[in-house]
Structures are given as structure tokens and as C-alpha cells.
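Here's the structure, in C-alpha cells; my notes come after.
Here the complex is missing one protein chain, while the rest keep their positions.
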Amino acid sequence: MIRPTAGRGNAGTLHFPDVSDLADPLLEVEDLVTSFRTTRGTVHAVDRVSLTVNRGQTLGVVGESGSGKTVLSRSIMGLLPARDVLRSGTVRFAGHDLTAMEPAQLRQVWGAQLSMIFQDPMTALNPVVRIGRQITESLRLHLKMDRKEATATAIELLRSVGIPSPEQRIRSYPFQLSGGMRQRVMIAIALACAPRLVLADEPTTGLDVTVQAQILDLLAAMQQERHMAVILVTHDLGVVAKRADDIAVMYAGRIVERAPTRTLFAHTRMPYTRALMDSIPRLSDPSGTRLRAIGGRPPDLIHPPTGCRFSPRCPYVQDKCREADPPLRTAGSPDHLFACWFPLVDGVPSGPSGSGQPVTLTTNGAPNNAVEAPAS
Amino acid sequence: SSSSSSTAGTKAQSGTAGINHGTPKRGGTAIIGNDADIDGFYPPSNHWDNNGFLYANCIYDPLMAVAADGSIQPYLCKSMTPNADYTVWTMTLRPGIQFHDGSALDATVVKNNYDALQASLLTGLALKFLKNVTVVDSMTVNFNLNEPYVPLPAGLATQVGYMVSQSMIDAEKGGNSNPTPVGTGPFVYSSWLPNNHFTAVRNPHYWRSGYPYLDQITFRPIPDHSQRVATLQSGGVDLIVSTDPVTITQFQGQSSYQVVDSLSDTLGEPDMSFIMLNCLAAPMDDLRIRQALAKGINYPAFAKLFDSGLNLATTGLFPPGSKYFSQTGYPTYDPAAAKALVKAYTAEKGTPTFDLATVTDARLTRVTQVLQSMWQAIGCKVNLQAIEQAQLISNTIVGNYQAVTYEQFAAPDPSINYVWWSTTTVAPVGKIALNFARNSDPQIEAALVTGRSSSNPSDVIAAYQKVNERLAVDLPYLWLGRTSWSAVADSRIQNFAGTILPGGKPGKGFDNGSFFSTQIWMEG
Amino acid sequence: MPDDRELRSTGSGQTLPTDTFPGQAAVDEMVVMRQEPAPETDEALARRPLGLLFWLALGWVGLVVLLAVIANLLPLPNPNLQNYAAINVGPSLHHLLGTDDLGRDLLSRIIYGARVSLVVGFGAVGIGMAIGGTLGLISGFRGGKLDIVLNAASFVILAFPAIVAVIAIVAFWGQTLAKITIIIGVATIPVLFRVVRASSLAYANRDFVVAARTLGATSTRIVFKEILPNVIPVAVAFGLIAVAGVIVLEGSLAFLGLSVALPTPSWGNIISEGTSNGNLSTNPYILMWPALAMFLLLLSINLIGDRLRQRFDVREGLL
Amino acid sequence: MLAYLAKRLGQLVVVGFIISILVFLLVHLLPGDPTVVILGPNDTAHNRALLLAQLGLNKPLYQQYWIWISHVFSGNLGESYVTHESVGHIIATGFPIDLELIIVSQVVAFAVAIPLALFTARRPNRPVDNVATTGTFGLLALPPFVIAPVFVAVFAVALKWFPATGYTSFTTDPATNIHDMILPGLALTAASIAVYYRLLRSDLISTLQEDFITMARSKGLSNRYIMMRHAFRPSTFSLMAAAGVNIGALLAGTFIVEYLFAMNGLGYSIVVAVQQRDYLVIQGIALVVAIAYVVLQFIVDFLFTVVDPRVTRE
Partner (left out) sequence: MTGPAATPGTNAGSAAEAPVMLEVEHLVVEFRSGKERVQAVSDISFEVRTGETLGLVGESGCGKTTTGRALVQVQPATSGSVRFQGQDLGRLSKRELRKTRTRIQMIFQDPISSLNPRRRIRDIVAEPLAIWGTGSAEERAAQVRSMLESVGIDPDTAGDRRPQEFSGGQCQRISIARALMAKPSMLICDEPVSALDVSVQAQILNLLADLKAAFGLTMVFIAHDLAVVKNVSDRVAVMYLGKLVELADSDDLYRSPAHPYTEALMASIPEPDPEHVSTHEPLTGELPSPLNPPSGCRFRTRCPYVQDRCASEEPPLREVSPGHQVACHFPLRQLSPVPERPAATTV
């Protein structure tokens, strides 16, 4: 156990009771839009994203570089630049609307209830502050610990993330640690106050596989211990395959497919998701096997293509795709959402539909009950 | 008491600011803001300007002093009499005078003082006329001269007349070039932090019983003029000394301040401001140019710009009222004539072009800018140079200049200025010359010799009038006016310009920026 | 010898503190976040609004420079013409900014004075940049003995009481505009040397420099093609601040009588005259106008520098 | 650490040595010589030769240098040719003045610039920031010789809060001393405020864009705490470097203020000494200033290591 006082009822949660029903999702994001005003135009980095995360669950978010994964997680947190940002939509966290909160209230949520592991441990740790203090400051702030108690807790935290001789390490500066250690310190900071939800933004990029495995295992263990929910942001499908309960695939600021992990891998609907999976080199393939890259480039988020945003790169593109924007909808299992006019069935696109109505699909004998997504 | 009443009272009694004859009060500390520091307290190795005398008048007493009527009066000495041809002077000292260290002022110490003064590179030159000083008896010395020197007593009212104790002489000989000042004066040396302050405290055993009135006197050198004024106004000092005529106009008529100035001083030789021309350097070697420059100065406009109209047009060394005053025939403003002279010169030798040098001082740079403008108007080409003091002096000594701003000649007696005007001290450009202007005029030389060796006062007066007139003809100096020394005191300082000499005569109160502090007292 | 190399960071590849200047550290991070840009980016960059203030500032600097250049052609009275009939008059139609204590037209003096101030300001910094900057560039890149020697030299100059040197040199050499500019320029060499060297040092071991070396580029080529373009923005921004500093410095020298020979007006010596001879109380305009002109120029120069840096700076505008 | 100190000491000696030679050469190359000042109008060829011999100035330069430097090493800086005050004493009385001026002006500069920068950096280019920028540049455009008389007119003459001129040493009277230092200190402070403010502000703006600031925000820390504990320290490098150079320049570089306020600091003394060609005083002060400068840089370098642990000594 990390910290005896962790959990509900600690000092930090007093101001922030969980007002939602335990059966309700912990996090509900609805129509979240985040755009940046730049001199070139408005960058629609996150475009009408809706998602939910249940208590104790892991949501994997995957997508190409620049698809808006980081902006999404920062937008959920509310950690966006002060200027030239447009954000709309709602983020309900434990029954509270984070978008409607005053900064002072948000500060009580941040770190204590909702925390974030930043993409780059190199830059996210303050280079001139000892790691000990970087951990203890939130303990002291949210849990009102005194210095001694906080230090002891920080040592425990470091030990639990697998840092050897934490008593000494606590006095180290970030530059004195290896990349893997820094990453773990970041995790320790994020977990310090036993938050209900951790947004882990590519926690393992740049680490080699052995260290990566260690870190992911650690996260999973803590999740179990604390019934903590995690949003695992990554572009590595290999990482989410075994770690996430659900997976959301992002493309050009939107969620284009969302399903429980197994379902997604087994019955990929979106050609984009498929293409992502196909471009991964497989160990089972012999050396020199040609990879199946996605042709073209990700779209310009200032002037996104009309119709389906993936249409310019989609191998199965049809006229309709270029004209109309496919809504997020379900087919087959109700928890498998996708945004495609001609979703894949067993790896081949379903036939064109002249009606413009969502195609009804039958997969794996699932009932034929396609539902239009509640999106706008 | 408010200053207005005290000033008014003073006026009722004497009619002169800074001189009070009321009932003196004892005690108090006077703080005086002066313009620069003394370079040291040992007469043989320092040269004293007004500040030097301000300080020296506290610690030491001179052998002689100038009285308000212009006569030279004994101070430390009781009497001084010459032999028939003025080559031996016998001086009797006042009895019972003690130095601050308790030693007595006697003939031996006076002789030793003069030995030291004569041996000095600095003061030796001023005492060139002196063969030696011999002890006659314990209180009598003889000054044996190389040549007749009639105004010797006036010479002893200068730096070479201030007597220091044997201990200082010994200390100096022993290698201490900065010996603690020990004199016979009204105040005892207390502390000196160069460029910060000099403090002296009342000498309880002062031989002039009853004096001084003040317990302590402190001098604070404040080099910047406006800051010095501000310090007076903010109460940081009680009295300031200044050469800027603006001070006079600024404070005159202000009831809470008393102002004295040297503009009406007619005694001896006043401190003169002038442009010195190098008579051996082109184009100044041509009299026409010197004349043109003199005629080219629009003096009324100049006086209005600088001295707020206070300084009367100056035509020579002596102001009206001085016994030496005469009409010199010094050229007046005549631009047409000036232009004609320059034109004539230009036709012969080309446009007269020269440097006008000055030290880096705000007022003087303004002066030179005005002169430049006036002289360019008559056809000269004038370049302004701002040079720092040391180099400027060096340049003038070796004649490496054409025109330069200068202030000089303050003396209790004109004879003291002999070396500056004598033909014997002229040297070509490049060689050291004490006659900086390098003006060789035999008539001046003759008059100067008469001035120092004649015992007939009317001959002497005629001689210096001659000098004055010849200078107006030769034009080595273009007179800009007298240096307008002034002192401004707040209402508490009393009698800073009024001093009574030991013989009972009133002394010359405010003498070119310095005064005696013996009889200053403070009100309230 | 003092050597910034001692201050290198160990590990972690973060920018070196002594070598830091605003705007370099997070370039890499930013790039990761940058989306495929629109094709017309370069024009867009050029169109990035610099703000009204920038244009006002540029306008002011331009006006000052222009007036200074064409001063002779303007219907201005001779700046040294003394009119004793009009001493210390306030602003009027005849004298737009009034006259000084010698009856000289202040507007004319300030416009002619701008010449001196601008020549000294830009000239001195130009000299400092040309010599100090170049040496700094090479020294920072090459390191080694050359760097140690140049550093020691700069250190000696910096530690030497500047005022003594200036007094000595002015006394020795004279006070023409060119000489004053050179003297001040020489004094700025070590300062600019150190600034440029620091940022050159920051780039000396960058990957792109190493890459250029693997391509077979010579050191000279690397210094001028790879390092210089990166140092220029910092150097320009700092140089502009230095120009401001030098203009003020000229004023201080004028106060000490060590600047250009009178009566040539410079802002510095007009200000200096404005504070002496009791002018501060009798005619505050003498001080006020040049101080105002100088203040606006400094402000403008800095504002321009600031905005230009923002524009050159890769990182700005992200957050 | 010891090795580092030794190395630094070595640097100090080398730099001091080079500076001593330069200073020596420079003062001896100045036109004119002390005899002009000492002898003044009594400067005759004879007197001058005697005096030069007395002062030892007739010897070849290298001998003079050797004599001087060997005296320096035995702790004797000589005495002024003019006032005969010992150079050691001039420095001992003058140095504290410079030091105090530097302390007062820099403390005030930091006290104004730092909070101002911390305040405006969070929202750059807002009205407050523009006002602060304009204000600080206004200060930059006003050299000390303009500020000093204005301050004196207001605070000394009109309000009588502070003395117009003068200096009392701290040991004589601490209260008066501090009272005396305020106006001159403030007159020197203006330019520093502008430079420090600009530097810190721009560094803070960069720092605030760093990820670790967002990270700190994500912990729920207050803005104030983030500014003070996370943003400030990593943003102080340019500030410290500039302060190092600036303070170095103020060492004996405060002539104008010392002249205006009638203070016998090193800045005033060295200029007066130059004007009087008082060689030993110039040389002594310049040497001390150079050493102080090296020590100052040492302190700045040390502060770098304190502020940023990544910077190592050696």
C-alpha cells in the first residue's frame, strides 16, 4: 500500500465529494471541442469528442502523432494555455462539471482527484527542484501532511515505483536520474494523492521494452490496489492491447472508433484503425518484410477535409466519404462505436449505401441493432 | 532670532552682510560646504586655494593679515620693520603663544618653518627673494633678502606666512609626508577624511582669549555646485562657498539667507577670470588677432549671460575703488573693427584658426561656447577643447595652447604676481615658462620691479597702473570679469565675514572664498 | 581563466544555463506538437501582426533617423546659433521646442543631436558586434586555447575600470565623433563577445553542427552557415539593448566633458547642459526634450527588438 | 572544491597581474604627469627633475613597475602624491562606499524588478506589462546625473527626508549612514531596474512555457507558489549574469553619483586621481577593483551552481 491515508475521506477530498452514483461512469466527456487560435487560422485539435471512463477501468487512446491525444487529455484536465484557446463541451468528473469550475476549485481537483502523467519526463520535471519536493508538495498541499510525514510518504511512493534506495534518491535532481527513473518519478507524483483518475500521456515513449514493461505493470498493479481509473494515451497499439479495457482511436481531433479492446482488435471497423494495426512491424514476420504504411499525410487541422477526414488516405474511399461526415455510431455490439460509412467486416469494407442511412451490419451473430450515436 | 532681523540688525550697525557686532553666543558646530578639498596641511608641500585657507585659518595663524582697509597688519608677530634698503626685515613675535601640542611659538620654530618653506620645491620659488631667516633672540628673527622687497609683509599674509609646529616639521623630515596638523590656531585638528570632511574643535588655550566662539567647525567638500546649494537648502550645511554668480542672485534678497560676495572687493589684487592667449603661438602671436578677439567679445551680452549682470565690465586687473584703478584703454566691443582686423590678418595668413581650451566644467564650457560664437561672428575659426585640469596646466606651462580659460592673480598685493608677468619667466613654446602667456613687455618688467622695490606708495600705484595699461595694449589676457566668490549662510551663522585682527582693526572679512572662523558664532 | 564551459550542465541535455537565452530550450518539444503547416506558412509568418505599437515604434525610429540624416535640408536654424535676445523661451511657433540658455533652438539641437547619438549608439555597437561578435562566435565554437585566451582578454577589459580608460584615451586621443564612437565601441567588444560567445557555445555541440561536420563541412563553413544564423536573433536583440545603453553612456561622458567637442549637440550633452548652470529650475525644457526623445527612442528600439525576436523566435506564440 | 578554489585563485592572480601591467602602462602613458599637479605653477625644469627623482618616476618603466608590484606584494600600496594619504586608507574608506551604493541600488533594483517581472510575466503584453515596460525604459533614459538633482530637489530640499549630499560611514553612525545612502543608491538604481526587469521577464515568459510549469499546475498548486517555487529559480540565469557584469561596472564606476553626492568612494577617488595623475592611487584602486571583479564573478558562478544543480563546478 502506498499511503495509509489514501482513499476517500482524506483531507483533500473533503471539498470534492463524489456526487455521482457509483455505477455511473467516473468521467464523462461530452462534445469536447478544443481549438487553438493561431495566426494561420484556428486549429481544431479536439473536435466533438465524447467518451466515458468507469471506475477502475483503463481507456486506451491511440492515434497518429498530431491526432490530438495530448490536447484531449490536457483539455479534460483543463490545463490549457490561458489565451487563444476555445474549449466547449462538458467534462463531468465524479458528478462535477469541470468546465464550469473556478480555477480555485480546479486546483483542489488537480493532483488530488485527477492527475496527469506528462508525455515527456525530460521536460515535465522541474530541473532545479529535488524530486523529493516535487512529490511532497502536492502531499502537503492536498493531504495537509507535515514535512516529515510527506517525506516518508514520498519515499514509500518511490519505492513502490521501483526506484532503488529511495531515501537517497529523494534528494536527487531530475538530471541525476536515468530516463526510466524520471518516468517513474512522474508516475509517483501523479499517484501521490491517490487520485481517482490518472491521465497517462504516453508514459513509455522513448523507453526500451524492458523498462516499458516494468512501468506498465506497475501502473496496472496500482490500479488494482486503488480502484483507480486510467486513460492511457499512446500511439503504440502494442502497449494498449493488453493494458486497456476499452480503446478509443483518434484521428484528426476526433474519435473515430471506440470499443472494448478485444472487440476492437477482433472486429476492427474503421479502415484507419486497420491501417494503423497493419503498419506495425510484426516479430513473427521475417526480417525484411515490407510494411504496410498509410499513404498520404494527416490532414491539416485548420482546414480539415470535408466529409470523412480519413477519406484522402483511405484505401476504400467512396464518393460519399468525401461528401458527408460520418457520425459515430454502433453496429453489432452496442459498445463498439465507429465513424465510417463503409465499415470493415472481416477486413473488407461493407458495400456502399445510397440511402445515406447508417449501414446495418451483422457481425459475429450480434443483433442487428445499429444505433445512431447521440452526437450532434 | 530670525535671520531677517539679524541681517537687518547687521545692516543697521555695519551695513555689510556677514558682519555682525551683536552679542556673540558661545558653542555650536558650524558645517561649511566648500567646493573642493585641501590637498594637505603642510604649507611647504601643499598649495592652498580658497579651501586651503579656510582650513588653514582654523588650525594655524598667519604672521600677517590683510585689514579691512587694505593695510597689512601683524597677526602672530607683534611687529615687523625693514632696514633702510628693505633687504633685512626684523620681526618680533607675540609672546605667550602656544602650539596645540603645548610648544611655544618662538624664533627658532619660525626660522625652521622658513627653512622648510625655502627647501620646498613648491614654496621655494615664491621665496626666491629670501636669502634666509635668522634667529636674533628667542622672540626675534631677521628675514634676510637677496634684493629689496618692500611688500614683504603682504607676502607673509599668504601660504608662506602660516606657522606650523616643530613637531610637524620634524615629522615631515622623518618621512611622514602627511603629518598631523599642529598650529597655533583657534581650532585643533580633529579629523580629516579627504573628500569627505574636515573637522576641528575649539582650542581652549587659544592665545586670543575669548575666541573662538564655536565649539567645532566642520568642512564638507561638495564639488558639484547645484548639489552644494541643495545641501544648504536642505539644511545639510550652514554655509556654502561658491564661485557661481547664480548663487548670488539666487539667494540675494532671501530673508533666511545671508550672502556675501567678493564683487565689491577692492583690496589687493582680485581673482580674475580671463582668456589667456599664447603670445608666441599663431595666430595669437599677431597682435591684430588679440585685438580682434578683445573687440569681438560682446561684453554686455556676456555679462548678462553669465554673471546675471552683477559683474561690471572689466577693463583690467583692478576694479573701480581699488587704489590701483585707472582707465586702461582696454578695447571695448567693436565688431566692425574686429572684423576688419581679422580680415586683414586673413588676407595675409589665412583664416585665423585656433583652439579654445577649458577644463571640463559646465560653466566654463558654456563660456567657451559663447566666445566661440562671438569670435566666429568676426571671422575666426574656433575649436573648443575640454581638457582635464592636469593636462591643461601642463599644456599652459609648456605653451602648448593658443587660448585657454583661466582664473588667477588673487593676491593681497600685486607684487606677488611678479613671476606671471615678468619677462624673465618667458620661454619659447615647448619650454617651461611661468609667464604662461609668454608676453614679453619690458615696460611691464620695469614697472613690476618698481612695484616691489619702491617704498614710495604713489610710485608703486603708478607702476601697477602702468602694468595694467600695458596689459590692455599687449592683450595677453582677455578679461572676462572677476571671479565672483560668494558665501551664503543660513540665518544661524553669524559674523562669518567680519573678523577683528589681533591689533583690534577689522580684518578683511571675505577674501576670495575664504575667511577667518575665529569670530563666527551661531544663533539658536 | 573564467570559462563558461565550467558551467556546463551534466547529463540531461537541457540547455546550459549560461548559454541560455530566452527561447531556445523548448524548440524540440514544440516541434512535436506542430501539425503539418499550411503551405503558405512563410507568407503567413510575414503577415503575423506585429501590432500597432511596433509600427509606432518603427515610425519613431524611422523619423528620428530620417530627420537626423536630412537635418541640413530642413528649414531649421543653425543648432549652434546663439540668440541672446531669445534666451530660455518656452515652446512657441518660432521655436517649436523653445530655446536653451544661450538662445539656441532646441528643436534644431535635438535633431542634429540625434546624429551624434545615433552614430555613437549604432556605430559603437556595430564595432563591438563586428569584432566582439565575430570573436565570440569563433571562440564559442572552437573552444580550447583560443577560447581561454580570448576570455581572459575580455575579462581583463571588463575588470578594468572603464572610466579610467575612457578618460585616459580621450585625453590622449581627442574627442571627434569618430573617435568617441570607436572608444565606446571598443569598450563594448568584451560585453558583446561574451554574449555572442555564450550563445555560440550553446550551439557548438548541437546535433546539426555535428551533422554538418559529418558531411565534411569546414569549421569556417560551420561557423557562418550553421551557427551564425542561430546566433543572429539573440545578437540583434541584445545589440539593440546595447544601442540604448550606449546612447545613455554617451550622455554620461558628455556630463564629464568626455564626449564630442562642443558645441556639437548630442542628446547626452544637451541633457547634461540641461542639468547644469541652474537650468534645471530655470528652463526644464532643455533637459526634458532630449530626455523624452531618448526615452522614446530607447523604448522604440527595444519594442522593435522585442517584437522581432518574438517573430524570429521559434517558440514564441505557442503557449 | 579545494582544487576549484585553487584554480580560481590562480585565475585571480593571473588576471590581477595582467591588469596591474595594463593599468600601470596606461597611467604612465597618460599625457602630463604628477609633477604638473604637485608643482602647479612652480613647475620649473629644475623642480620637475627633482620631483621626478623624488617620486622615482625617472627610472625606466619596468623598474618602476617592479618596485610598485613588489611593494604591493608586501602589502604596501604606497601613498597619494597629492594628499599623501596612504592608498590603502583611500581604498579602505572608499570601498565601503561603493559597496554600499551597490548594495542599496541593487537591492532596490531587485526589489522592484523581480516582483514586477513575476507579476507581469504571467500575462505579458497586457496593459500592466506595457506600463511597466514603459516605466522601466523611462528610467533607463534618465541617466543618474539627471535623476540625482531631481531626487535631491524633491526629497532633500523640498521634503527634507534625506540629506542632499554627504556620507557617514556605517561604523561611525549606522542610522545616518543608511539615511545618506538612500538617494545616491536610488539614483543608480534606475538603469538596473530596467535591465533586470526585462531580462527576468523574458526568461520567466520562456520558463512559463515549460512543461514542468503545466505539470506543477496539474498538481493543483497555486499560481503564486508556482511562480515562486517553480518558475523563478530556473529563470534567474540571465539576471544573475547581467547583475554580475552590472555590479562589476558599478565598482569604481559610480563616479558621477559620488561626485554629485560628495562621497569619497572609489569611483570618485579614481577619477580625481586620474585627473591629478596620482599614479599610485589609480594603480591601487584599479587593482583592487579588478580583484573585486574576479571575486564577484566567482560569487556569480557559485550562485549558478546553487540555483541550478545541473551546473557543476568544474
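For the reader, a short list of remarks on this structure follows.
The letters A, B, C and D name the chains in turn, as written, and every chain counts its residues from 1.
Here, contacts are C-beta pairs under 8 Å (C-beta built on N, C-alpha and C of every residue); 3 or more make two chains touch, one makes a residue touch a chain.
Bear in mind the structure is a predicted one, so any value in this text is a computation, not a measurement.
Between the chain not shown and the residues A:104, A:221 or A:291, the one that touches is A:291. In the full complex, the hidden chain is touched by chain C at residues 10, 27-28, 30-32, 34-37, 39, 41-42, 206-208, 210-218, 221, 225-226, 229-230, 232, 314. Interface residues of chain A facing the missing partner chain: 63-66, 162-164, 178-181, 205-214, 216-217, 235-239, 241-242, 261-262, 265-266, 268, 275-277, 279-294.
Everything that follows uses one rule, which is that only the chains that are shown with their structure count from here on.
The count of contacting C-beta pairs peaks for the chain pair C-D.
If each chain is reduced to the centroid of its CA atoms, chain C and chain D end up 22 Å from each other. Those residues of chain A in touch with two or more other chains are numbered 120, 123, 127, 175-176.
Residue positions of chain C touching 2 or more other chains: 9-12, 14, 26, 29, 167, 171, 256, 272, 275, 280, 319.
Chain A meets chain D in the complex at residues 74, 77, 79, 82, 106-112, 115-116, 118, 120, 123-129, 137-138, 141-142, 173, 175-176, 186, 189.
Here chain B touches chain C in the complex through residues 226, 244, 246, 250, 298, 301, 304-305, 359-363, 365-366, 368-370, 372-373, 383-388, 391, going by the rule given at the top.
Touching chain D in their complex are the following residues of chain B: 33, 37, 39-40, 45, 47, 121-126, 177-178, 193-197, 220-224, 226-228, 230-231, 233-236, 388-391, 393-394, 397, 419-420, 431-432, 434.
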